[in-house]
Each structure stands twice: as structure tokens, then as C-alpha cells.
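Shown next, in C-alpha cells, is the structure this report addresses.
Excluded from the complex is one protein chain; the other protein chains are retained at their positions.
Residue numbering begins at 1 within each chain, and the chains themselves are lettered A and B in the order written.
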Amino acid sequence: MTTTVHLADLIAALGGDLLGEAQTPIARIAPLDEADGQSISFLANPKYQAQLSQTQAACVIVAPAFAEAAAARGADAGVAISAAIVTPDPYLYFARLTQWWAARMRPQAPARVHPSAVIDPSARLGAGVDIGPLVVIEADVEIGEGARIGPHCVIGQGARIGAGTRLSASVTVGFGCQIGARGIVHSGVVIGADGFGFAPNFKAGDASGWVKIEQLGNVRIGDDVEIGANTCIDRGALADTVLEDGVKLDNQIQIAHNVHIGRHTAIAGCTAIAGSTKIGAFCTIAGAANIVGHLSLADHVHVSAATLISRSISKPGLYSGAYPFEENASWEKNAATLRQLHALRTRLRELEKKNT
Amino acid sequence: MTTTVHLADLIAALGGDLLGEAQTPIARIAPLDEADGQSISFLANPKYQAQLSQTQAACVIVAPAFAEAAAARGADAGVAISAAIVTPDPYLYFARLTQWWAARMRPQAPARVHPSAVIDPSARLGAGVDIGPLVVIEADVEIGEGARIGPHCVIGQGARIGAGTRLSASVTVGFGCQIGARGIVHSGVVIGADGFGFAPNFKAGDASGWVKIEQLGNVRIGDDVEIGANTCIDRGALADTVLEDGVKLDNQIQIAHNVHIGRHTAIAGCTAIAGSTKIGAFCTIAGAANIVGHLSLADHVHVSAATLISRSISKPGLYSGAYPFEENASWEKNAATLRQLHALRTRLRELEKKNT
Partner (left out) sequence: MTTTVHLADLIAALGGDLLGEAQTPIARIAPLDEADGQSISFLANPKYQAQLSQTQAACVIVAPAFAEAAAARGADAGVAISAAIVTPDPYLYFARLTQWWAARMRPQAPARVHPSAVIDPSARLGAGVDIGPLVVIEADVEIGEGARIGPHCVIGQGARIGAGTRLSASVTVGFGCQIGARGIVHSGVVIGADGFGFAPNFKAGDASGWVKIEQLGNVRIGDDVEIGANTCIDRGALADTVLEDGVKLDNQIQIAHNVHIGRHTAIAGCTAIAGSTKIGAFCTIAGAANIVGHLSLADHVHVSAATLISRSISKPGLYSGAYPFEENASWEKNAATLRQLHALRTRLRELEKKNT
């Protein structure tokens, strides 16, 4: 669906100081370098400043420092319309604009409980709850006001979903698990599968093997948490696995049993966190990082992509550990030499002794 | 189902020059070293040439250079039947043989729309479309002629599935997303979940946290694309995420928002590509590779397994960056020394100065 709004509508909804014509029509949101004369764009990162004078956007969201340049760009870029919205934090304004835009362009259908859903009579659904087709809701589930449960979700016995939380299609929430208010859970997420725990029993000849440790804990997820597609969060072994308020997880993340993630920590796709590790608040963990079990990471720790964290970190900062890529022929030489690195150090020491 | 065919049937369907008896019965396809007297096998890689004289296969698919050896092998290997099919590209012939074989041994059931499916009346289904049990098809969906939608799939509002495309069980296609013709999508795939985008808003004491950037783009997938189980392809933030024609993705791949993958690029399992990265055409990316966001990779770039690509690549070639494994005791020494590598270089320089 495409529809046209006017800058006046945006300002009325989101604030900001308008430089230019309030009736300027806007048909889309676009990056500076892809914007056309019906687009609104934004300058959040000063490194894209050069694009400001070139953009064809009808309106640009800018910080006060760029207000003059944004208003003046008309002549340089040869655009007919060169409005600007001035706001202290253009990226935040842009985020709110996308929310306002989505609410207008993709209005939610009225809530209904689809007749094909299989809902245990003991389940308690709050006012305005939307239940999609072929959903399964087991006994003693509680779903808060205004929550929306997408098609094919399965909510296990005794689970609780907070008010206003939205589950996309095909989310699985295990028995006894909890999600707070205003959460967003994408398709294919599995909350509350068993953690991976076994006792070895290889002494006896018969019945030898790994003996399962039943996972007796649950998963507890706070408010305002978003969880990306196909991410897994296992239930705890004895105590619960915990995600605090405001945590954001991308796709295909693995959270093992008894992990604890502090509030407002954001984790990018394909990262794995092993059992019982405690991540602080306000951390950011880049994609495909791995964090081994039973560690503790302080608040405000930042981890680079594809890094293995193998020890606890008590000091805020940025930590990295990815192998630098290069052309294969060079890599082969350097990687082979890496296996001799300790020996090279010893040889260097000996040379140093000779030279003193 | 196992059934027997004769070499004449294969030749009639797939071509090739037959050396040997056209009525030779074939019951299975097998590798050279596992073949028996009712098997057809193939020699594609000359490094397996030694297996040719040993194989028990009734028939071997070979290139012209091996025709003589293939026909002569009867005596050496002591096999009663030693037919050969000679063709310029035995591996390609083998691929087509598997397709012919599958079509015979696993014939598709006649198309039907299963009565348990929940299909919005506004959806448009082409001729011969097959809809499995408990499928959900939302409003304004369009499904092309002969497409097959497996059980438990969810096709979101306004999505389009091309002619002849097959979705296995439990595939999720988000609203507004498109898949071209003749595609194959395996179970658990999630197309069109939200990309991972937030603006930080940690200044105010209240309502502090990450502010969601609604993802306003879609996913556009070309023709002849195959997507492996549990792979995720996120919708774009403003513009679309794009897979061009002929792209092949293995299982558990993560494609972030606004990624663009050029035609005929093939990507092995568990690889992750971060947001806005552009991969060229005819690339191959091995398993568990990671490519950071906002990069550009040229056509014909090849990436080795478990490599992190952290910068754009403008030159075709093979790029690698995996840590070489070794016995743990050696690894511990070398990895510890790696943390001193820059210092070692400095010490080496000083020694060099002393020695000049």
C-alpha cells in the first residue's frame, strides 16, 4: 500500500521544527542517495554529510548543526522542494517516523479469535486479544490484553504472554514460560525447549550412555523484548533462563539454559551463549559471536563479530578475536606458520640472548 | 519404493552414448565404491579414477577420456556386466539422472486443496496449485500455476509465490514478500521477518531503551532459487532484500535486511550475511562464513569455510580466514603467543637493526 501524507501530518504526530512548506507531499521514506522528490530522508551519521547537498529528497531530517545546509541544498541539488525537519536526534526521529508510517500503511486488522484455533477452556485471554488461525493454546495459559498470537503458534501449558505482545506465525512457547508486555517474537522462535544436560554413564556395559538431566526451570522474559526469527531460548536446568527488560535479540541466536541477559542488551544474529553465562546490561554483541558457559560479562561490554569469548570480562570495552581474512594463498602460508608461533618466539628469544 | 529400470530407459530420457547392453537392469544409483551389480555409478572427479577399475557397478557414467577404461573394467573387477554411458559432463548427467529417478520413484500426488487449509477468499490460486493440510493463506495472496504449498505453511497478506514453486512443510512467507518461479523452499524457512534495527535512546531516564525501526521493505526472490531448512531472510528496512535468479542457499543461513545476492551465487549452511551487504553473481560461499554489513563483494568471489569477511572485495578469487586447528596443548601455546605477535614483530625489528 502506498499513500501520500504531508509534512504537516508528520510534525503534528512526531514534533520537530519544520523548515519549508507544511503541505509538501511525502510518498516514501528513503536513504539520502536513493531519495526522490516525494521522499523524506534523514542525516544521522555525519559521515554521510556529503550526500546532503546531493540528495533529491523533498525533506531531510537533520540535527540543528545541519539545519542551514539542509535548507540551502535546494539550489545545489536542483530540487524543487528542499524542506527540513530539525530535531536533536535525527536517527531517533527516523525510528519513530517508521513506526508512525507502519501504523498508517499497515493498519492492524481488528482482533478476533479465529475459529480454527484450538484453545483449552482453562486459558485466560485478556480484552482485545487476537488469536490467528490454527493456533494451539494449552491449559492454564494466560494472555494479556491486546496481545496478538500469529497463525500456527503453540503456547504450552501454564505459559504467560504479556499485554500488547505480538507473536508472528509459528512461534513455540514452552509450558510454564513467560514473556512480558509489549514484546515482539518473530516466526520460528522456540522458547523453552530443554537445555542440553546429561550425566555420563559409560561404566556399565548395559544401559550405558548419557543420562538425561530433566530441565526443571522455565524461561522468564521481561517487557519490551524483541526476539528474531528461529532464535532458541532454552529452559533452565534448575532455576530459570532470564532475559531482562528491553533485551533485543536478532535471528538464529542460541541462548542456553540458565543464561541471564541484562536489560537493554542487544545481540546480533547467529550468536550463541552457552549455559549459565551472565551477560550484563547495555551490552552489544555483534553477529556470530560465541560466549562459552559459566562466564560473567560486565555491563557495557561490547563484543565484535565472530569472536569467541572464553573468559569472563569485568571491564567495559570492546573485545575482538576474529581471524583476519586474506587471499587464500597468503592465508595458507600464514596459517601454517601460526602452528609454529610459539617455537618462533623461542627462537627469537635465543637470538635476543646472543645479541645482548 | 524400489523399482528396476533398464539402461535403454535412461538413454532414451537423458541421452549419452551407451557402451554395452541396453537391457541391463538398474535398481539403484550409488557411488563407485558402494555400487553393486544392479547399480549405476559415475566418475566425475578424476581423483577417483582408481575406483573405476574396482567398482562392481553394472554401468558407469564417464567422460570420453574414460570410455575405454570403463568398458574394459569387467575383467579387472570381475563383474558380469560392465556397461558405460559416455557423456561430456558426467556430473551433470548424474544430476539429471537423479531428477529423472526421483520423478519415477517419488511421483507427486495429484494436486488438491486440502479442506483443512485456511484460505482467505481474496487469495488467487493458479491452475493445478496444491495446498496441503492446515496451510494458512492470507488476503490478496497470489500463487502461480502448479505451485505446491506443503502442510502448515503460512503465506502472509499480499505475498506472491511463482509458478511451479514448491514449499515444504512449515514455511513462513511474510506479508508482501515474493518468490519467483520454480523455487524450492525447505521446512522451517522464514522469509520476511523484521530486520534488526533500533535507534538508541538512552538519554531520558524514563522510557529509555532501543526504539524499533519498523521494517518497511519486503523480500524479493527471483526464479529458480532454492532455500534450505530453517534459513531466514529478513525484510528490508526501507527498500527490499533481494535474491536474484538461480541463487542457492543451504540450511540455517541468515540473510539480514537489505542484503542483495547476485544471480547463481551459492551459499553453504550456517553462513550469515549482515545488513545491506551486496554479494555479486556466481559467487560461492562455504559453510559457516560470516560477512559483515554494508560491504560489497564482486562477482566470482569465493569464500572459504568459517571465514569472516570484514571488508569489501573487488577482485574475484578465493578468500580465507579460519584459524588452523591443532592438538589442544599446541593450540594453547600458539594462541597465547598470538596475543604478543605485534610485540614480537617489534622485537624482531630491533634485532634486525642491531644486525645491519
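Quick notes
Note that a residue touches a chain if its C-beta (ideal position, glycine included) is under 8 Å from a C-beta of that chain, and two chains touch if they have at least 3 such contacts.
Everything numeric in this text was worked out from a predicted model, so none of it was measured.
Within the whole complex, the absent chain has one touching residue among B:F175, B:F198 or B:Y323, and that is B:Y323. Touching the missing chain, out of B:H152, B:K212 or B:H257, is residue B:H152. When you scan B:G188, B:G236 or B:G275 for touch with the missing chain, the hit is B:G188. The set of chain A residues touching the chain not shown comprises 118, 134, 136, 152, 154, 156, 170, 172, 174-175, 188, 190, 193-194, 196-202, 208-216, 230, 232, 234, 237-239, 252, 254, 256, 270, 272, 274, 290, 292, 303-304, 307-310, 317-324, 326, 330, 333-334, 336-338, 340-341, 344, 347-348, 351, 354-355.
Within the entire complex, the positions of chain B that touch the omitted partner chain are 28-31, 34, 89, 91-92, 94-96, 98-99, 101-102, 105-106, 114, 116, 132-134, 150-152, 168-170, 184, 186-188, 224, 226, 228-230, 245-246, 248, 250-252, 264, 266, 268-270, 282, 287-288, 305-306, 322-328, 331-332, 335-336, 338-342, 344-345, 348, 351-352, 355.
The rule we apply is simple: only the chains that are shown with their structure count from here on.
Rounded to the nearest 5, the angle that brings the Cα atoms of chain A onto chain B is 120°.
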